[in-house]
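Of the protein chains in this complex, one is absent; all others appear in place.
Naming follows writing order (A, B and C), and every chain is counted from residue 1.
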Amino acid sequence: MNSAQALPLAVLASSLVPGLIIFALPQEQVMLRSLLNLAGAVVKLVLIVVMLFGVRAGATYGFNHEVIPGLELAFKMDALALLFVTLSAGLWLLTTVYAIGYLEGSPHRSRFFGFFSLCVTATIGIAMAANLFTFFVFYELLTLATYPLVVHRGTPAALRGGNIYLGYTLLGGALVLTGIISVRSLGGPIEFTPGGTLAHLGEGHAGQLRVAFVLLVAGIGVKAALVPLHGWLPHAMVAPAPVSALLHAVAVVKAGAFGIVRVVYEVFGVEFAQMLGVLQPLAWVAALTIIWGSLRALTQDELKRRLAFSTVSQVSYIILGVAMFGPAGTVGGLVHLVHQGIMKITLFFCAGNYAETLGVHKVSGMNGVGRRMPATSVAFSIAALGMMGAPLTAGAVSKHWLNMGADAAGLYWVPWVLFASSALNAAYFLPILYRAWLLRPPPAWPQEQIAAIGWRETAWLLLLPPLITGLATLGAGVFAGFEMSPLAWARLIAAREYMQVTP
Amino acid sequence: MSTGLIYACSGALLFGCGVAGTVLLKHLLRRILAFNVMGSGVFLILVGLAQRHGEADPVPQAMVLTGIVVAVAATALAVALLRRLAVPAGTGSSADA
Amino acid sequence: MPEWAAAPAAWLILIPLLWATLAFLFGPRWGGRFALFGITVQSLCAMQLVAALDSGVTQVLPVGGWSAPLGIELHVDGLAALMLLLTQVVALPLMLYTRAWLGAADRAAGYVWPLCGFMLAALHALFLAADLFNVYVALELLGLCAVALVAGDGKPQQLRAALHYLLVSLLAAAAYLLGVALFYAAYGTVSIATLVAVMDAQPPFAVVLAGTLMLVGLMAKTALFPFHFWLPPAHGSAPAPASALLSALVVKASFYVILRLRLTVFAEGDLTLDWLLAGCGGAAILYGSWRAFRCAELKMLIAYSTVAQLGYLFLIFPLLDTRELALAAAALQMVAHALAKAALFAAAGIVLVATGRDSVAALAALAGRLPVTWFAFGLAAVTLMGLPPSGGFLAKWLLIDAAVAGEYWLMVGLIISGGLLGAAYLFRILKRAFAPQASAAVLKPVPRIMEWMAFLLAAASVVIGIEATAIVEILGLVGST
Partner (left out) sequence: MMRQILAGLVVLAVGAFTLLLLAAMQSLPPSSSVDLAAEVSRHLAESGVRHPVTAVLLNFRAYDTLLEVAVLLVALFGVFVVAQPAGGEPPPAFTDDVLGALARGLAPVMLVVAGYLLWAGAHRPGGAFQAAAIVAAAAVLLNLAQILPAWGLPRAWLRVGLAGGLVCFVVAAAPVYVPGTLLGFPPEWAGSMILAIETSLLISLGLLLAALFLCLALDREPQPQSPPLATEDR
């Protein structure tokens, strides 16, 4: 096994092995467990950085494992996979730090961190999958690994949320499986190849191919929370904050969005999909999701629920970008995959901090939190502004490219959708910022658990992650032109997908 | 109709009676007996059909010997189970049969 | 290697008979040791058998040196070798489990060891059988062992279940034997190989009737819907280690005989009959899953799950045109289900020992404790739901592939929805793991070896979903005699 095969395997193992060891650790081994977690996350990041440089220089990484003759678990680390893997691994490290602080002293931590690691392993597997079989294996593994995290608290509400989550995702999995079967019956084993494996089939099987596309996108769309398949996401909010952060920014919805990217670009091929006429309806669904999610977010008083509906809306930016034929739209969608992750995880970290430190769960209770927790609130504000697409933030970059894409594809209604979404974003985020900074704090917080000591408004482990991701939100916007920025990377992918044009 | 075939036909009748008995009878002991009638029917068919041309065939005879021993063993086990089930209740019929 | 040792098939019949008898002679204290030693040797024999396999060739071993039709032959091919190996792989952990179980439950060991030994001998005999009457004797041996194991502790519901099981089993055996008698009358032989050679394309009516009778008998023994009614009470009330053996191996044996006959004597096949079997299988999946979903008792739930899972096996009959694919699917399903179901019953037995109760609700008391048992539950459940990565998933994937090759879309839908139904009833168990610690209920200590054996079986059922090349290679081409 050479290094081109060993590296992807090592990336998988760097979270799988610590996860399995953690399951076996007794509850009290806090130090060892944290060490294992962080070591795994750091090792993973280092491996990924090595591959980032390799892939940019044109190297290929991957390995295959034969399950039975004729059926392979195949992995490849191409530019698209690396985009997602880098995001996941980076945010996983931060979320681990955050979760160690967040769950300090709570029960069942071995179980939690074990499944946490499995969850990231599944996400990495989805990113690196090189054929539909492998993709499906890890897609379902992700469902199995996240269920215990969703129901972690074990309350009746959590168990109910878990049931809903399972119902949606397992049904989605069944749809994906059906879709895989129907494309396999036409095209044999489906490898992911740039330009699309099915593209050579031509118009002959258009009907069945359209059905297969709908099945695959609908199945994967459950995880991506496309309207009307988004029902599980608000219910999954019962999970602890690090889990919400993971579900929304790193693992589940992102896996869904990423899966749709793979299906459109590398199973069907974007040109073939355009020819089948399935991209336009996908764009409509994405647009509907964007608006619907924002509208629902307006009326939510519970902060995490508001953020959940915001996720529903924002993830569909990615899908909208993918569904717009043309390189600029692709860049917009892919770059938002990263940007949305960074911004949304910041928001969830902050929401967790408010809840954990002060017992504030509702928007209506957030009066004056900016005075009590200024650092957290600054991070929150940056991310919220980013979501609205304010200049100098990551969100602005995404929207700029999406608008360019719409222009290129001739979809003149898209900028209006994006504008409406920004306006709605402002309508549900600005009141929060107003309350946080300008209104008076109440005489006593509902449940103040962590006292402020000087600069340290809450525990360090809770404070650092949102500050870092908040800064990253600015960084990704300000330094978008740099060589290894998410934008540059998305353009690299788009260039390789469309071959001929450099956007 | 040869002697062998007559044996076989009576075996078929016995088998039918046995099947009806195992299905219709409620008393478990009777069911066990009905099963034995069924078994005897099969044995008759096995031996009878094989010698429907007059010649005795030792192979089915040996098979039937084996079959009889198996049937005895199974009956013994069934009766033992039934007895243990029935003795506390003081009757041979099981309530839910 | 001396020549006498080079007859692994013969030793596979004799060794369990011998250790079972010795276990009876020397009593329960020694029985466990004999069993473990015996199964270890059997495993070596099975491996030797696998190593000596020649792909696509059926090895014929005439017993006593008398070839068919005069004598009885043993046939070894990939499928037989795989089943023999599977038997050892399931039996060895279960015997270790049983030893600890007998200690933990503090009961008179009774005749568990000899019965297990004879049961293994009967299974081996069935997997090697190539003679219709020999199949009958082996089936009866297997059935009586199973009934005696169900009667287990002599509790009334166990006795009742055992008696009903015995009656069904006897009725089935009688139907089968009648079929054999008609076969003998028509062709003068009961050797499968000879029958294949002499049977005409248009068999007389007696042979059609014989085939039907044998099929019905074997279906009843396999507990295929609508003959499933005896299984849940029997497997649900038997002592846990016995339930594990019965659900994992015993019901598979009669399915194996059906498959064997379908591939040899009835190689022509009959489309209507094939679809009838598949239809029964489909109904079994739906009905078994639904009943499992409604079950309050843990072991009964698992037993109904067996009814459902057996249904998948029967789906392959219309797909046998794609021979390798369908057979590989059936073999993997048998292996995966055997391992997972043994693990589930073993885990249920642990719940019983720890809490003294056999209800799904009792699981809440275990939440957060006995993590190894929980993982055994979880991994085995993943296999049964057919979610990846697991052996059950791979089996379903292959089954779907075979169904797609024949363009049987309804069957594809059935397989997929069967997995969802499986998830519905299995997550009823799994979600109890996350219930908040209800009470400080005192749990009886459970020997660790029991937990680890359940875990081992469950883990094996998952691992074969990633690494199944060996299984397919052992299977090779199934000899058609």
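Everything that follows uses one rule, which is that a contact is a pair of C-beta atoms (placed from the backbone, for glycine too) under 8 Å apart; a residue touches a chain by one contact, two chains touch by 3 or more.
What you are looking at is a predicted structure, and each value in this text was computed from that prediction instead of being measured.
*Asks:* Counting the whole assembly, list the visible chains that the omitted chain makes contact with.
*Replies:* Contacts of the omitted chain with visible chains: B, C.
*Asks:* In the full complex, which of C:R29, C:K155 or C:R448 touches the chain missing from this view?
*Replies:* C:K155
*Asks:* Could you tell which one of C:I39, C:V63 or C:I415 touches the chain left off the display?
*Replies:* Answering carefully, the residue with contact to the hidden chain is C:V63.
*Asks:* Among C:A81, C:A121 or C:L263, which residue is in contact with the omitted chain in the full complex?
*Replies:* Spelled out, the listed residue whose C-beta touches the missing chain is C:A121.
*Asks:* In the complete assembly, which of C:A35, C:A362, C:A381 or C:V462 touches the absent chain?
*Replies:* Per the contact definition at the top, the residue touching the missing chain is C:A362.
*Asks:* Name, in rising order, the residues on subunit C that touch the hidden chain in the full complex.
*Replies:* Counting over the whole complex, subunit C touches the hidden chain at residues 2-4, 6-7, 9-11, 13-14, 17-18, 20-22, 24-25, 61-66, 69-72, 74, 105-107, 110-111, 114-115, 118, 121-122, 125, 133-134, 137-138, 140-141, 144-145, 147-148, 151-155, 157, 159, 178, 182, 184-189, 194, 198, 204-206, 209-210, 237, 239, 297, 352-353, 356-359, 362.
*Asks:* Mind pulling the subunit B residues that touch the left-out chain?
*Replies:* The list for subunit B reads 5, 8-9, 12-13, 15-16, 19-20, 23-24, 45, 49, 52-53, 55-59, 61-63, 65-66, 69-70, 72-74, 76-77, 79-81, 83-84, 87-88.
One rule holds for everything that comes next: only the chains that are shown with their structure count from here on.
*Asks:* Taking mean CA positions as centres, which chain lies farthest from subunit A?
*Replies:* The most remote chain is B.
*Asks:* Can you give the whole-Å distance between the Cα centres of subunit A and subunit C?
*Replies:* About 43 Å, centre to centre.
*Asks:* Distance between subunit B and subunit C based on Cα centroids, please, to the nearest Å.
*Replies:* 28
*Asks:* Can you work out the whole-Å distance between the CA centroids of subunit A and subunit B?
*Replies:* Chain centres of subunit A and subunit B, defined by C-alpha means, are spaced 69 Å apart.
*Asks:* Would you please write down the residue numbers of subunit B that are in contact with two or more other chains?
*Replies:* There are none in subunit B.
*Asks:* Hey, what residues on subunit C touch two or more of the other chains?
*Replies:* none
*Asks:* Which residues of subunit C touch subunit B in their complex?
*Replies:* So the residues of subunit C touching subunit B come out as 133, 136-137, 140, 143-144, 147-148, 151, 154, 156, 159-160, 162-163, 166-167, 170-171, 174, 177-178, 180-182, 184-185, 188.
*Asks:* Touching subunit A in the complex: which residues of subunit C?
*Replies:* 328, 367-368, 371, 375, 382, 387-389, 393-394, 397-398, 400-401, 404, 407, 412-413, 416-417, 419-420, 423, 427, 431, 433-436, 465-469, 471-472
*Asks:* Which residues of subunit A touch subunit C in their complex?
*Replies:* Within the complex, subunit A contacts subunit C at residues 23, 65-69, 71, 73, 107-108, 111, 133, 136-138, 140-141, 143-144, 148, 151-155, 158-159, 162-163, 166, 170-171, 173-174, 177-178, 181, 184-185.
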